[in-house]
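Just below is one structure, and these are the notes that go with it.
For this view, one protein chain was removed and the others were kept in their places.
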Amino acid sequence: MSLNLNQLGVVKRNIVRADKAAVEKLSRFGVATIHEAMGRVGLMKPYMRPIYTGAKMCGTAVTILLQPGDNWMMHVAAEQLQPGDVAVAACTTDNFDGFFGDLLATSFQARGAMGLIIDAGVRDIDELEKMGFPVFSRAIHAKGTIKATLGSVNIPVVCAGALVNPGDVVIADADGVVVVPVAIAQQVADAAEARESFEGEKRAKFAAGVLGLDMYKMREPLEKAGLKYID
Amino acid sequence: MSLNLNQLGVVKRNIVRADKAAVEKLSRFGVATIHEAMGRVGLMKPYMRPIYTGAKMCGTAVTILLQPGDNWMMHVAAEQLQPGDVAVAACTTDNFDGFFGDLLATSFQARGAMGLIIDAGVRDIDELEKMGFPVFSRAIHAKGTIKATLGSVNIPVVCAGALVNPGDVVIADADGVVVVPVAIAQQVADAAEARESFEGEKRAKFAAGVLGLDMYKMREPLEKAGLKYID
Amino acid sequence: MSLNLNQLGVVKRNIVRADKAAVEKLSRFGVATIHEAMGRVGLMKPYMRPIYTGAKMCGTAVTILLQPGDNWMMHVAAEQLQPGDVAVAACTTDNFDGFFGDLLATSFQARGAMGLIIDAGVRDIDELEKMGFPVFSRAIHAKGTIKATLGSVNIPVVCAGALVNPGDVVIADADGVVVVPVAIAQQVADAAEARESFEGEKRAKFAAGVLGLDMYKMREPLEKAGLKYID
Amino acid sequence: MSLNLNQLGVVKRNIVRADKAAVEKLSRFGVATIHEAMGRVGLMKPYMRPIYTGAKMCGTAVTILLQPGDNWMMHVAAEQLQPGDVAVAACTTDNFDGFFGDLLATSFQARGAMGLIIDAGVRDIDELEKMGFPVFSRAIHAKGTIKATLGSVNIPVVCAGALVNPGDVVIADADGVVVVPVAIAQQVADAAEARESFEGEKRAKFAAGVLGLDMYKMREPLEKAGLKYID
Amino acid sequence: MSLNLNQLGVVKRNIVRADKAAVEKLSRFGVATIHEAMGRVGLMKPYMRPIYTGAKMCGTAVTILLQPGDNWMMHVAAEQLQPGDVAVAACTTDNFDGFFGDLLATSFQARGAMGLIIDAGVRDIDELEKMGFPVFSRAIHAKGTIKATLGSVNIPVVCAGALVNPGDVVIADADGVVVVPVAIAQQVADAAEARESFEGEKRAKFAAGVLGLDMYKMREPLEKAGLKYID
Partner (left out) sequence: MSLNLNQLGVVKRNIVRADKAAVEKLSRFGVATIHEAMGRVGLMKPYMRPIYTGAKMCGTAVTILLQPGDNWMMHVAAEQLQPGDVAVAACTTDNFDGFFGDLLATSFQARGAMGLIIDAGVRDIDELEKMGFPVFSRAIHAKGTIKATLGSVNIPVVCAGALVNPGDVVIADADGVVVVPVAIAQQVADAAEARESFEGEKRAKFAAGVLGLDMYKMREPLEKAGLKYID
């Protein structure tokens, strides 16, 4: 059975997670580097921010589709989490309630989850920091939720502007959140590594005072484009 | 004389503050717990954020109604502050100016105030952190204000979406700001305590790997609601 | 040749920077004090925030006009930076991409720049903090940019609502960002010093419990304005 | 039994509506005039806009407190509506779903309601315009809602920043929405009438070229305030 | 060759468009009805609004992925448009520039396009209204764009929070924009028809004064949920 985006009332138990080696390799690189390695795609909107300084994570997505003001599916998702997973929660409409707090985090952590990405609000953020359970969210809000309406778990979701399929690799750090499709995880990890290998050399040149104008040979194209220097 | 919401040009000197024992008890609980204990009401909008990490407060409200770009009433309010009070400032229109800085904070602190909740902007935030004077605001802005137009002190105000009457208990922590009406302060404090007493046990179960699905007996209602598991 | 605001395709090499002594003196005061000393003008919008706690800077502006999603002019600007300069980047339209990261920061730092003010996004913020390179921006976003379209360097720009001419003094701290025109830098520095000299005395009085009502003799004007005290 | 702000699970059947004569008189004036007559208070936030050009209403409030994504209380409220009432709906959290459409409007209209003020979203706006059923909302959104959680009817609510008690007079026109407390409805209507009576004369003078500077005798206070004319 | 979401530099010429009969049938229903018929999914964010009153459209999607400030792909897309298509444009980052005006509209209209859905800005809106070329956008902005960087045509895109695959049916009216996946277009059209058929009867009952409380038999579930009526 194939699942549609945003289909309601379904939990998919068997998902294909990205290869562990690819995930481990991706975990060594930053979000900016990985999205460059993918061709500048895959980023969530910049309103997604870590709830505490230093929060970061890398893992395979277990996706959750929530209804506004209702966190029932969080409990359903807990059972589907495996060690190394990242919970990725979208909502059927814009909502800023606190769908997640320290109790659910204790449960998710006990299941081996690496963290939570949620296009909505969370609460108990001091406790979450003490637990070392990283969360990226669009809001911090004490507002509690009910358990009355079905969403889904492990269907494709659009979260903060990015499509996330279950099993995709999700990487989050201080620069934001990026999603790497499971099919290209290894290839992107390799490309990120290649990209990173050039950075050290460039950094040394910049530190020594070499200009990007010269390093990247930009003077000629700038002149062709018509740039004028005046005194 | 009874005071209307947002009435201008009035200072009420004698207000009924919540009982000290109730305030002290409420100070032991977090904002999320207290709003749950009240039945999920009483929260300010989530755009109200602490100006420094770790800012928190609990006290009885002295309310202030400001005019845009004018902080005259802050000085009027200072005289009404008593030890244990929290200043709660609303504005007659959306305004992000810096109505409050380190000098006023020195005055408020000398009066025994616990902190400030303001639906507008503040400045001198580094100094405020050094002084240990907590503030929750909607903006940080260096923009100064004038002293030309009357507002009021100790009238009912709507601050960040919440109604605050003078004397109400206001609690603020990393999760936001909640207002407890003076008439139910003790009852809410007791309800918060009762609620908190169950948390430890739940946390232990979650940590041991018990799922919310089982702890809260959700499997049957989920099935009744039509949730389908697929492979 | 005189340059217009926002003129495209031009780099001005010789700009008149504010006097070093005035810049040094301004660096001793906070943003709130300086904007007061100028008559409450010169502030950028409060959406400009430091990318890490404690970021601050004071220096002479090298201005940059960017095109959306294009950071070519950042490299052109690097060559124009001198020790003590602050790079100030505006964009021809609202854009949140990450125009600046640790490589460009290495280059800017090697040129002696004090930091960056950008009305757009930046990335690599953890590395920027480690380098001690302060940035104030409207967004943090991993999104990379291209190098295809001409903007300008050292023309007048509107950045976050403030007009910035090359050579102006730009001061940024936890309270925001203020721009001091080169022609009045010394005069504003002196006025800030005079203003600051009164603060200590006032603070001591407030700390001792004196009310602003009495210190500023507000009781009479408040009564004239019609303020009523009730019990 | 007295009702608290935002109390959940309650419907009050008998409310004291503002006097019909006062409501009728208020209906003759615009929102700007009425809020001036009250002393510049009582306005909702300016994000509340009519869903079609020309929408306007004046009536007595039947208040509704909604839960996010849930319009159950709309049906409960319908039964409480009497001819001349305006339904005023707040939500326990920010929510933009379409809680109301042409079917509910048909029901409300059959009950004699004058329109709806809702701090959330609505849909079927073309049909609502055809029906001549005015609505002021913060959003237009096709998103449907469920019927699962209790809110309340005829309790005090904060709607778009304004406190509304059941029975208060609510007036909405192209300039926004204003709330007149039931206790002062007649007095405000009279003040609005007095205010309006001066407008015609002023308008004629302005049209004849008389300046506000002269009409309001502003030249001397401006000079005292320090205004300088230069050439 | 399979195409990834947001893949850059690709134009797919042969796409599977939804069946004409299904599209025609869907064109008879409103956006609110269709999203209900799909189970309350498929809506774009409510910030997508028509540029003129009365704008509406229904057709098969030709998707476009734009770069910020660059409308090159609009011209590439024109060639792929067939009679009955709707152009659906997303951008790799938030951007409000005017990517589209009356000249491109003339070209699109000559190709038989039904309109444009764009998660960015447009201009020449008076001319577009005169031409009868409907557009739904997030902004109106005169700001022009360049033609320098590759995006793609007819790949899957996320537009205003909704996933759109080429060939999907896109319906837009005063209530917003909904996307019907090509695979379920007929089924959704039938469900919308079924749903609509009940509306007339309900409307008649509501108009006759029957309450939703009785029509939907809500009194008992409300009582069970604990709703209390007081006087």
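Chains: A, B, C, D and E, in written order; residue numbering restarts at 1 for each.
Just so we're on the same page, a contact is a pair of C-beta atoms (placed from the backbone, for glycine too) under 8 Å apart; a residue touches a chain by one contact, two chains touch by 3 or more.
Remember, it's a predicted structure, so these values are computed and weren't measured experimentally.
Looking at E:98, E:115, E:134 or E:212, the residue that reaches the missing chain in the full complex is E:98. Residue E:10 is the one among E:10, E:183 or E:215 that touches the chain not shown.
Of the listed positions B:7, B:33, B:67 or B:106, the one in contact with the omitted chain in the full complex is B:67.
Not every partner is drawn; the one left out touches subunit B at residues 67-70, 92-97, 141, 143, 146, 148-149. Within the complete assembly, residues 1, 3, 9-14, 53, 72, 74-76, 78-79, 96, 98, 101-104, 106-107, 109-111, 121, 123-126, 139-144, 147, 149-150 of subunit E touch the chain that is not shown. Against the chain not displayed here, subunit C makes contact via residues 4-8, 39-42, 45, 92, 94, 156, 158, 161-163, 181, 184.
Here is the rule we go by: only the chains that are shown with their structure count from here on.
Distance between subunit B and subunit C, defined via averaged C-alpha coordinates, is recorded as 32 Å. Centroids of subunit A and subunit D (each the mean of its C-alpha atoms) stand 42 Å apart. Subunit D has residues 92, 94, 96, 141, 143, 149 in contact with two or more other chains.
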